[in-house]
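What follows is a single structure, written as structure tokens, with notes after it.
Some chains omitted; the rest stay in position.
Just so it is clear, A and B label the chains in written order, and each chain counts residues from 1 on its own.
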Amino acid sequence: MKSYRKELWFNVPARRAFINITPQVQACLAESGIREGLILVNAMHITASVFINDDESGLHHDYEIWLEKLAPHEPVSGYRHNVGEDNADAHMKRQVMGREVVVAVTDGKLDFGTWEQIFYGEFDGRRKKRVLVKIIGE
Amino acid sequence: MKSYRKELWFNVPARRAFINITPQVQACLAESGIREGLILVNAMHITASVFINDDESGLHHDYEIWLEKLAPHEPVSGYRHNVGEDNADAHMKRQVMGREVVVAVTDGKLDFGTWEQIFYGEFDGRRKKRVLVKIIGE
């Protein structure tokens, strides 16, 4: 069994953003030389997500509005977590969108459907944060 | 390390449905000959889910009502994604229910609690769509 590990770093200038990281994950897979196995991609921070969905800007706008409705940032004082912090909503948004994805590796490629793309979902940006890519297989 | 891959195809006649796919996944596992490892089951489409919960029709009815409340289909024009499409809500529902499950394989079986069953959750049906089963182990 072979294994591979890499950290991807991000510094999102806004509080929230969705970034397509599929090319970086594909580069990791190529570098690993693994042809059959599983790839784990996870946020290493608890106010960010890694998820798979569509690379369509209208949808990303809809996600932003929807997540803000499900777990509003304001009023900041409405969350007990927000003592010296203002990111409680980010911890909720991350649970809806998920921490991680596990993707099959087949014949040296991400085994994806037509529209599947991997995103880093930032909900409390404006600082350096990272994503872990771990691959196991042969 | 052994690996196994299969696609399961579905053509749900309604927009939304929950289908118990545990027997198909068990058949894949038997066919693979793998006795110890991990099995990944994921939707290959971004408006569908694979999740684990109870095979109880009352609960499935409750999920339908609940998901429609969290991410309503109507008004279709309320989503920016819906330009020539009407499935933005399906992209949200899929995030709540999840893209994938990872299940332990122990002694050649799905290592499940008493009530765990695997479901395909369709949120934008009436066309052919597929699920990926990938197993790695020995």
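Keep this in mind: contacts are C-beta pairs under 8 Å (C-beta built on N, C-alpha and C of every residue); 3 or more make two chains touch, one makes a residue touch a chain.
Every value quoted in this text rests on a predicted model; they were computed, and no experiment measured them.
The full homomeric assembly consists of 3 copies of the same chain, 2 of which are present in the displayed coordinates.
We adopt the following convention: only the chains that are shown with their structure count from here on.
Mean C-alpha position of subunit A lies 20 Å from that of subunit B. Residues 1, 36-38, 51-54, 56, 58-59, 61-63, 66, 70, 96-98, 101-104, 106, 111-116, 136-138 of subunit A are the ones that touch subunit B when the two sit in their complex.
Subunit B makes touch with subunit A in their complex at residues 1, 3, 5, 38, 40, 42-46, 70-71, 79-83, 88, 91-92, 94-96, 98-100, 102, 130, 132, 134, 136.
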